[in-house]
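Missing here is one protein chain; the remaining ones are kept as they sit in the complex.
Going by the order they are written in, the chains are A and B; count residues from 1 in each one.
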Amino acid sequence: MTTGTGVRPAKAVVEARDVTRSFAMPAGPVVAVRDVALRIAPGDHVAICGPSGCGKSTLLHLLGCVDAPTRGTLLFEDQDVATLGDRERSRIRLRRIGFIFQRFFLLPMLTAAENVDLPQAEAGAPKEQRRQRTAELLQYVGLTARADHRPSQLSGGEMQRVAIARALANRPTLLLADEPTGELDQATGAQIAALLDRVNADGTALVIVTHDEALASRARRILTMRDGTIVGGENGS
Amino acid sequence: MNALAFAWRSLVRQPARAGLGIAGVAAVAALLFDMLLLSRGLVVSMQDLLDREGFDVRVTATASPPGTGPRLRQASRSAAALMALPEVDEAVPLGLSEVAFDAGGDVGSQQASLFAADTSRRRPWTVVEGRDLAGGGQPTGMVLLNRNLAAELGRRPGDSVTLRAFCGAGRSALPLVSLQVAGIAEFPFDDPTQFSAATTLGDAARACGEENRDEADLLLVASSESAGAENTRAAIQFLLPDLYALTNEEVVARLQQGEFSYFRQISTVLVAVTLGFSLLLITVLLTVSVNQRLGEIAALRALGFSRRRVVADVVCESALMVGIGGALALPLGMALAGWLDRILKVMPGIPAELHFFVFEPRAVVVHVALIVATAVLAALYPMQIVARLPIAATLRNEVVS
Partner (left out) sequence: MAPNYNSKMIRAAAAALLSLAIALGLGASPERARAAEGPLPDVLVSRQLAEAAGLAVGSSIRLSADPSGGSSREFRVAGVYEPLPDPMRINASKHEARLHLPDLLQMTADPADPLSTETVDAVNIALANPDGAREFAREVRARRPGLIARPAAGGSSEAAVFVVLERFHLAIAIVTIVASTVFLLALTVMLVDERRETVGILRLIGLTTRRVMSQVVVEGLIIATAGALFGLVLGIASEGLVNRYFQWHYDTALIFVRITPDVALRSVAIAVPLGALASVAASWTLLRRSVLFLARR
């Protein structure tokens, strides 16, 4: 697959080649993603839109090595994900990918700082390095003053900002966001959108699944999905 | 943050839930600890009681318990023969019988157990007031009473008492015999309500109207330090093959198979029940806790936490809950054991110095091993849930729900 210019672009962060994901159901198999070809280059900013149930989140999970395709090939930094075991895939997710969820999924018993520290500790970073990086990230998202607060003491927007900081903790090459403003009001959503733009501008590839047109419009590429396939935008580029 | 610290934070996040879970484990583990103490308590206590008497081998005419089978004839001769063995330090003939002391007034008579021994040697009692019996096996006209009997008869050292002995299986009408109270003594196997007395073999024979009788129900033998009980028993059996010798360990083993059997059985049953109970309850607690956090766990997996790491979190949570509960169970169990011991010691015929629940370091080791096994087994099912958690499906379900 090429971009149409005849020149093969730089190594992709993640590349889906005709991936299909189906789920076995009592009433018969459901194909959530069908023959999708997609390439995310370093620094890309891609939005995936579509109606509810079109397979956006499933595609995001495939790109993030959280799920495996039923058919097709998924390459992460030129490695075929299918050949990797669970341990290797976990390592990729820990060090190379950042995830942001609609429902934040912060650990309620940890403070904001501890939530950001957690993936770094899991990656084996030294304590001092973690402390510095955590402080840096909380400053980046504007929450230095809330470092010692638990999620129950934060607003929705603040929680999502902590989640973004956590996702960036191990300097991933790819940030995946599943409806990051889904639980937020418009104003807060705009703040998050601006923050995500900044993250992308600093070099991290960004793929956002969203219903939010305002958020989607900030992406350089907008892909529309329907019934499991990409119907609008660029398929395979 | 390592798995243990993470598990600790998970526990303290819900202090009421964690506190109740730990308290439940502590209560059940305390009962488990007590049953471990009970399983060997009687054996250890009886062994200690027998050893404290100072004799480590007992010789009888047959395998029947002392006082129930035929008596040893020519007891003093047998004792002398045993004393000649290098393995034997001391051999004391001991007679057992029932007597009725004349209590006077409305009470009539008071039945008591009478111990008759060759008092020239070590005696199986301790004098706490007055003086001990003098001489050897000859009649001295003296008797020792235990506190209960002295109080019941209203007698002090120096007073006289009259008794009638029950000799043999039949109840013949023997004449009353008068003795002087030499002192008050404690008998190691007395229960709190028992009436006991001691005299010489000669006085006991005189009470049965058989002055020349040289019989005893058993010989109490103390081994020499170098020989040991087992060697002494073997030497006695070789010298007197018609007689029946048992070391203290063998006596206790027989009791363990017989009278103590019920407590061994019930402690085994209750250990099994408490283990099963705690396993079931901890599994349920952990499983419910894990099911409530599936979204969190899926998110951690999505963030890159390995399967091994999230499973380790569950194991650590189980270990913390069971470990803290298990540790609290030890002092709680000791307090509970004291209460249960007091209940059981009221049983008739139980020596005041015998205990049902006896602390042994071994019990702590077994308790810890069982607790650890319970923690691991209880975590198995929740570990499986976490290990097999479909990340994407769980994340999707969390959003939908």
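Definition applied: a contact is a pair of C-beta atoms (placed from the backbone, for glycine too) under 8 Å apart; a residue touches a chain by one contact, two chains touch by 3 or more.
Not measured: the values here are computed from a predicted model.
Enquirer: Of the listed residues B:Gly69, B:Gly136, B:Pro157 or B:Gly323, which contacts the missing chain in the full complex?
Expert: Once the missing chain is taken into account, the touching residue is B:Gly69.
Enquirer: May I ask which residue of B:Val284, B:Ala373 or B:Ala387 touches the chain that does not appear here?
Expert: B:Val284
Enquirer: Which of these, B:Gln74, B:Thr126, B:Ser178 or B:Ser261, touches the one chain of the complex that we don't see?
Expert: B:Ser261
Enquirer: Just checking the interface: what residues of chain B touch the absent partner chain?
Expert: 14, 16-17, 20-21, 23-24, 27-28, 30-31, 42, 46, 62, 64-70, 96-98, 113, 166, 169-170, 189-191, 217, 255, 257-262, 265, 269-270, 277, 281, 284-285, 288-289, 292, 336, 339-340, 343-344, 346-351, 354
The rule we apply is simple: only the chains that are shown with their structure count from here on.
Enquirer: If you average the CA atoms of chain A and of chain B, how far apart do the two points sit, in angstrom?
Expert: 67
Enquirer: Quick one: which bits of chain B touch chain A in the complex? Just the residue numbers, please.
Expert: Against chain A, the touching part of chain B is residues 1-2, 9-10, 12-13, 295-296, 298-309, 391-392, 395-396, 398-399.
Enquirer: State the interface residues of chain A toward chain B in the complex, per the touch definition above.
Expert: Answer in residue numbers: 57-58, 61, 64, 66-67, 86-87, 90-95, 97, 99, 101-103, 105, 107-110, 114, 117-119, 121-123, 166-167, 170, 178-179.
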